[in-house]
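One structure below.
Removed from the display is one protein chain of the complex; every other protein chain stays in position.
And now, chain A:
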Amino acid sequence: MATVDEKQVVQTDQETIVKVEDLKKYFPIKGGILKRTIGHVKAVDGVTFDIKKGETLGIVGESGSGKSTLGRMILRLLEPTEGKILFQENDITHLKNHKMRPIRKDMQIIFQDPFASLNTKMSVEQLIEEPLLIQTNMTKKERKEKVKELLEKVGLRASDRLKYPHEFSGGQRQRISIARALAINPKFVIADEAVSALDVSIQAQVLNLMSDLQEDFGLTYLFISHDLSVVKHISDRVGVMYLGRLAEIAPKKDIYENPLHPYTQALLSSIPDTDVDRERETVHLEGDLPSPSNPPSGCAFRTRCPMAHERCAVDRPELQHMGEGHYVACHLYDE
């Protein structure tokens, strides 16, 4: 395992910052009088990918696809059941809390609901100062200066620092969350449905802000969302999740212009489009997402797939490389 110092020597443009190998998270289902484990919800069931420094990887999926669980495991907010997480080439899968703490400085998360994620009893200054207190040796004066600087960076006024979260609108609160996440100069930020609760005009402001900050701070984003249009706008590469597994992962252009997995195709054709002239062929999916506690055998998507054949019920498709970084897990593309 390379130490942090060695790694900085061999820095290149395509350096991997996060690597996830066969990551799994099974939540036990307890039942009966003795509360024995009677089954598992396979929230994430074997996911492998890496994220390059400075890029934005978008993860899309519907509710229950496991995308948020995945994000939380990478930050070690949830313990993985199996698999490996590498952050800057260090295996952090089983690090103890005190060893994790210095690494947490480099990874931050922005949540969906800025009403729930900001402590209502703390002023904006206290909120943004908190990570600085824990993670740095800054003096009080330096911290106050940093708070002012951050507020201006995210488009709020320095004088806003004495206000409390309830005095702000949803978009402004999300700006506070972003300032808080960026306070300790992280390298890697997970945005978990970070703009989903915002109105479109405000959503656009926050997305533009996130792009600007990415450039200014050299950030790497894992952008988790159910909204394919937003993910397309902000991502360099996109992974599509279905029932705890990656169905397809590819550079943005390939996913949207040449989707290979029938699920990706259906997902894209389900999005209502504002182009009123475009002729569209809609592949509307039948049925609902199966329960992750009892997923179908073989390919998890086969129960809703218009192209399903016999093999899909038997073998679980693995991701296969279709060229130029385009991976798909589907038997249609078997040799």
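The rule is simple: a residue touches a chain if its C-beta (ideal position, glycine included) is under 8 Å from a C-beta of that chain, and two chains touch if they have at least 3 such contacts; residues count from 1.
Note that contacts and distances are computed from a predicted model.
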Omitted chain (choose from "Fe-S cluster assembly protein SufD", "ATP synthase subunit a", "Peptide/nickel transport system ATP-binding protein" or "ABC transporter permease subunit") - UniProt protein name: "Peptide/nickel transport system ATP-binding protein"
Options A:63, A:137 or A:159, residue touching the unrepresented chain: A:63
From A:86, A:268 or A:332, residue that would touch the chain that is not displayed: A:268
Options A:27, A:115, A:217 or A:256, residue touching the unrepresented chain: A:256
Residues in chain A touching the chain absent from view: 62-63, 169-172, 199-205, 207-208, 211, 226, 228-230, 232-233, 256, 266-268, 270-278, 282, 284-286, 288-289
